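A single protein chain has been removed from this complex, and every other one stays in its place.
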Amino acid sequence: MPAADDDGVTTMRFGAMACEAELTVAGRAPDRRLLDAAAAEVRRIEAAYSRYRADSVVSRINAAAGSGEPITVDEETAGLLDFAARLHAQSDGLFDITSGILRRAWDFRSGRLPEAPVLAALCARIGWHKVDWQPATRRIALTEPGMELDFGGFGKEYAADRAAAVLQAGGIASGYVNLGGDLRVIGPPADGRGWALGIQHPRDDRRTVAGIELKGGALATSGDYERYLDLDGRRYCHILDPRSGWPVQHWQSVSVIAPVCLAAGALSTIAMLKGPAAPAFLDAQRVPWLAVDTAGLPVRNGI
Amino acid sequence: MAATERDPAVADAAPARDWCGSVVLAALSLPGVLGAPLPAAADSAPEHATLQFKTEHYQDSQPGFQRIRVEEPAIYGLLPLGEHLSLSGSAVYDVVSGASPRSYSSTSSASRVHEKRFSGDAELTWYADRSSYGVSAARSQEHDYISNSVSGDAVFATDDNNTAFNIGLSASRDTINPTNDIVDDEHRTTYAGIVGVTRAVSVNDLVQIQAGYSTSHGYLSDPYKLFDNRPRKRNSGTGSLRWNHHLGDYGATLRGSYRVFHDTYGIWSHTAELQWVQPVGLHWVLTPGLRYYTQNAARFYVDPPADGAPFPQLPDGAFSSLDHRLSAFGAFAVSQKVEWHINAHWSTDFRGEFYQARSSFRFVGQGSPGLATFQYYQLQFGISYRF
Partner (left out) sequence: MNRLAAGLIAITACAVSSGCAMQAPKPWQKGVLAKPEMTMAGDMLELKFNDHTWTSKEASFGGFGVGGGGCGCN
């Protein structure tokens, strides 16, 4: 429900993509239909790329895995597949949208670690190189049975950008979109300062490790505190290395500022996967970042 | 010291392509991610200032006659003044040398031409939420011809920004003082108006139709051509259609336009143009273009006499012109433009065009089989800085 406060800031909250979504707009009260349109855009992307919906593009591609029958995808999906291909190349294979099947071995609520042979069998099916993606004809085929694509690695961030674009196209110049902690700023509030945004402490959700003012662009955080299990003093989180099938362990969280949320989210995830090489990687990508190491100490450049 | 509340740091993450890493670039290349700063149909205030330098080299030829060459350096600037206002202006200097094309000129020798022209204009535009308003003034000056004009235009967009209506009015006052003193301190006054509608008809199509009207009175003849006696009033109307279509499969845009023109001299003309805008990678854009033009002859146009034949006998005061530009002809032009967007600030472009006009290329009208083929090429080089 949209709610406007005295400062002329209107906020609409709704649930989407398994998280709390927030649209905040400053200035003249926006048309309710515009906020609805932005929310609808988030839900459209959720429906299009959800693994859980049989009619989604992703489900159709996955259902045809190993059948030898290519699926022709729409332009938007093709753009995202191209993006995934570039992320794979630029992360030296660490960011791989075929690695979602590891989820079958990792049950974070069970309190048990997966068995090595199960992980090994799943890892054998992972690999972007086993995806036959033809950008020119927009045809895609997963060459082995049991393979799966998962757009979860950037779907939420993409939706935040698209929702922001909807608001912007509708004339909104000031506001931001927050999809479960992935933020995309449309424009600064009227006072000329940026939106004051906090970066959550990875071990205490009532504290922040840093505050920043953002006038534009996006802020995204990847952390080991979203889904995890703690066992024998070690944390096993949902960010999994596609080569071994095991969770990353070098950082508690990585936050990145980039012009768009899609880039910020992808960079923060790749940084988690890169482990000790993350600072050099992020610096080479010329983005401001802040990482919290396993001891809880922040390391940063630009934030 | 695991957790600290720091003073907020101010970070600016505005996208600037040359400062972007590869992942950021990959994300920015996805449509709809960065957002659409420009509404579809209406203009919005520019966010960046632009300075542009462009120069043109033009050379034409016609069998049996000397060539005319034009060198034309120009500058253009666009400056945002706050959120709602922008100022733009340009200055063009051209130097014409050689002889003017005179396939049917009546003088016996080709006189040397060495003309200089300076022209400049400035426009102030005000941008409101769903509309914009511009006023401009322009001046063009040659030693024998001065033109001053003012114009205003307005654009109104609908609430969904999918349709915009535009209207424009202009007035110009020209003063003519030919060196041959055939007339002295003559004037030409022109009023013109245009209305149009632009509509985003699909996610990939933008269409514009416009209707224009212009009325001129005063001295409309060419003082340097014998037997050139044109009516002192000329009204003309135009209808135009422009259609831009994006082809997602190629990442290309096809830009098409058509214009029909009719005036009280009895001329009908048709102009069709096609451009294929093809981005190549992140930094290059190639644009090949094709243009076709055809017109019939003005009612009072007189075909020139064949070699050695006497000039036509015309009754005193009768309207007449031997100006080949008023004859029936057709013309094809092919062009190619190459743009290099070096980084977020600098870009440079090069454009070449070849044009050939023949009476046999005409699609409308008749006559003038003897008109010599006229052709030109022009090369343009530009460099622009955005900040």
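Order of writing sets the labels: A and B. Residues in every chain begin at 1.
Note that contacts are C-beta pairs under 8 Å (C-beta built on N, C-alpha and C of every residue); 3 or more make two chains touch, one makes a residue touch a chain.
Here the structure is a predicted model, which means the values were calculated and not measured.
Peer 1: Sort through B:124, B:207, B:274 or B:372 and give me the one touching the missing partner chain.
Peer 2: B:207
Peer 1: Please pick, from B:302, B:322 or B:357, the residue that touches the omitted chain in the full complex.
Peer 2: In the complete complex, the chain left out is touched by residue B:357.
Peer 1: What residue numbers in subunit B mark contact with the hidden partner chain?
Peer 2: Subunit B touches the chain not shown through residues 31-33, 36-40, 43, 52, 54, 56, 58, 72, 74, 76, 88, 90, 92, 117, 119, 121, 123, 136, 138-140, 142, 144-145, 147-149, 151, 153, 160-163, 168-170, 172, 174, 176, 188, 190, 192-194, 197-210, 212, 214, 236, 238-244, 246, 248, 253, 255, 257-261, 263, 265, 267-269, 271, 277, 279, 285, 293, 295, 298, 325-326, 331, 337, 349, 351, 353, 355, 357, 364, 374, 376, 378, 380, 382.
Here is the rule we use: only the chains that are shown with their structure count from here on.
Peer 1: Could you tell me the distance, in whole angstrom, between the mean C-alpha positions of subunit A and subunit B?
Peer 2: 47
Peer 1: What does subunit A use to touch subunit B in their complex?
Peer 2: Interface residues on subunit A, with respect to subunit B: 75-76, 79-80, 82-83, 86-87, 90, 158, 161-162, 164-165, 168-169, 171, 186, 193-194, 196, 201, 203-204, 207-218, 257-260, 262-263, 266-267, 270, 284-288, 295-298, 302-303.
Peer 1: Give the list of subunit B residues in touch with subunit A in this complex.
Peer 2: 1-15, 19-24, 26-37, 39, 129, 161, 248
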